[in-house]
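Here the complex is missing one protein chain, while the rest keep their positions.
Chain nomenclature is as follows: A, B and C, assigned in order of appearance, with residue numbering initiated at 1 for each chain independently.
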């Protein structure tokens, strides 16, 4: 709903900055008697952890999650059972190098929120991006791990489908390849790995950065979640994805392509299936019609801009109004879009979990 | 926030279906002492009114707005002054032809919300799309007319920039042409009119339909509105635009293009201006950095899918599970994207007005 | 949640002033397939209608409700079936005497919101109390009529239990007497009628006014509604009751009496019943323990202050800062508490309906 909370019945509030003592989230409204383990949440967090390849920032953070409230331990001493009260999770910041931020503290980095923070608050925490740090997304991923538990039959998976000028070949799509040890890019196309690797090495060595497009697919979502025109399921998915740092665009189903084609081409025709459910002959709608899920796979894509922290000097100003040239040093990802994959999954999972509870509340039909 | 309300401090609740007695909205949280006239609101409504050219539906609706509460009349007997209490606006439905919906009532039209409504509610109002009708958007436009009043220095304008396969030439962009009597398309490019007209005539005669892309530009928005990662200004604009029927994608600034370029290309460099404000050398960010307005023009685009109601028969099923062929008769727009322009303007205006009040509440800085 | 909306899943937004064209409410989140008639809603409204005895204001308002959206008509042409979309209800103002408010417009009436409206908004609609008018409560009663439909097994009834210095004898409590034609006071004690009548005649003839205490009892509410410490069911009932004009205190169960007694006296002991449900040996808790319903009757009381509009001149100031004496003329109730009975019922019904949906959403257990 508001400044640092999202969701309506499955409500996630996150807190914390890059360089404070810790960061975390509070999940309010989780149903009781949901069973989960700290290990399951940690596994999701480990997906987005930096320091796993040369293509992501070298900051060393274990990102170890602690679950502080909202559960009782099962007899096995490991399984947590939600009690229906707020679940608080915390991740302590370990690798806070006390580096000299002197210059950056007074300069507005182009493409960063430095200037706008200052215009809004009249003060800013310049260390590591403050609230806009990619570290904050750990809290989202932890929340998403729990959201997945609400719909056990649901699978939410993400893939990087393009990086700068390079794209995957959809004909090679293999979900199983995404978790592969030889895949540092979350790409579903094995053939794309060397292409992306070469390309990104070049970008990295040039001190540059590049954007990416991520696709999230949620399967096993029951029909009926969402609402006709406000709180549409696609609207809330779009809102959740746009809340991720550096995201500049969102599409559902065929997205902008829908604007280019005709009604005949775009319509997802239906035939009756054998299991009393319709079969859709295509899925241009991305699993959502009139804001409500159809039972097909829900498909969303989002565009991540290139990291603004680059080694090439850029023109800017400082807090005193002087013209300056800014060059960002320090640990940064040449393509932040890579690590956005598990974050996008988490945000979609949270949106669906929230609508699952809302649908149950209003209609009693789940 | 929720099912049929959007906004947090400037809060709009809409109600009504295509074929009920009326539709309307309640605006809660409007500041007191805002001066407006019924004529100003009507002028916005008239922009989206059907029946104005052969390219939009022929349904004849005067769409006359009545303001029912939340104001006192000024001495001139015309100017309304808001009192700070809820402003209720109503538009009566006049042209409700009692046509035979018999067949449609039992069929699920492909691309429509018929099936999903049924899966969600177990009941649906099949007349004219029910809640998903384009008529509901009149309430949004009325709300947007008021939202504009909160920031008198702000201008929010929209333009259709592509229709199906046809695009405008941005070199010809002329805001003044949009309200021109010879412009039935909200295009900013005079040269595009015959192109769009021929193209859409063909579409219409073929009983087909086509999508469109709309661009909304808000100028005069002060720096500082929004929030770093949740309730980002771009997030709330995206959410508001995605809440419009048939919208399948949203972009801010250069949008998906940002995913294709490098950090050097994407950074909006700054120099100090003479008026103590920075000059941005480009606006790839679309006026928003880190979720907060920069003071530059805010730029958003959205994709509207082709109308699902077409004359070409499509495969579908009915409520009893029979395979059927569906063909929609009746009054329909070959390109609903045209009338989405004033709606998009209204939704962006509402998002900004809401954040203007939120910013003032938290920081006291406006 | 906010300025003019209450409820979370059963969400009621009201609008309108005493002297505008109309007033009404929008109910968002009502479950689909709830059956109701305009007559049922009107019957609730008629309970609070002024002009029914010499003890309530003589303003003549038919208070005829129109349901504008959110339903389809059943085959009988009378029964409305909710579709799950917003239900808009409107009541037109008929009896708006164009009396001279000249003096009142510039004076701050003691005990009224005149001064505080001015301090908040810098403007006020002085006609008939503006938004604080008792007429606004018609919208609440209409909403409450619908809320009752969500829990058909629930009965919510109210009674006036004291008026100024006079109290009922609880030994005479008879719910059936409340709707009796000879009972203008909503008292459950037949013997109290002549006492209240004499007392109030004296008050009225003296140009004075007097307060009252109302008790609301909701039976048939399932155990499990509410939440432990925030959004407690008793908290939301108290909030809803305190939102009624002129209410200065609220109690749940034995209320302030609980502060005077010991733990042994206050504990509601339990024994196992024959129907697998516990029997509570008392109900000091008023049907709510730890914020959650026990299945017993829910009992709430609220205190209504005496009407501030009285004929005796009172010292005050005017908008220019002059000392003045204020005497209110016009139509006013000597005891507004009388008509607060159906309003209190409606507000309790709405709180319970909202929690019923919230409980179903979070737990799936209803």
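We adopt the following convention: a residue touches a chain if its C-beta (ideal position, glycine included) is under 8 Å from a C-beta of that chain, and two chains touch if they have at least 3 such contacts.
None of the values given here were measured: they were computed from a predicted structure.
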Residues of chain B touching the missing chain are 9, 29, 31-32, 84-85, 228, 357-358, 360-364, 366
Chain C residues touching the chain left out here are 1-6, 8, 14, 108, 110-113, 115-117, 119-122, 130-132, 136, 162, 164-165, 203, 208-213, 223-232, 234-236, 238-239, 242-245, 248-256, 258-272, 276, 278, 281, 284-286, 288-295, 303-310, 312, 314-317, 321-323, 337, 358-359, 362-363, 365
It is residues of chain A that touch the chain not shown, namely 1-5, 11, 13-17, 20-24, 26, 28-29, 32-33, 66, 68-70, 72, 81, 83-88, 90, 120-125, 130-131
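We take it that only the chains that are shown with their structure count from here on.
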Distance in whole angstrom between the CA centres of chain B and chain C is 38
Here the gap between chain A and chain B, centre to centre from mean Cα coordinates and rounded to Å, is 27
Going by residue number, chain A touches two or more other chains at 228, 362-363
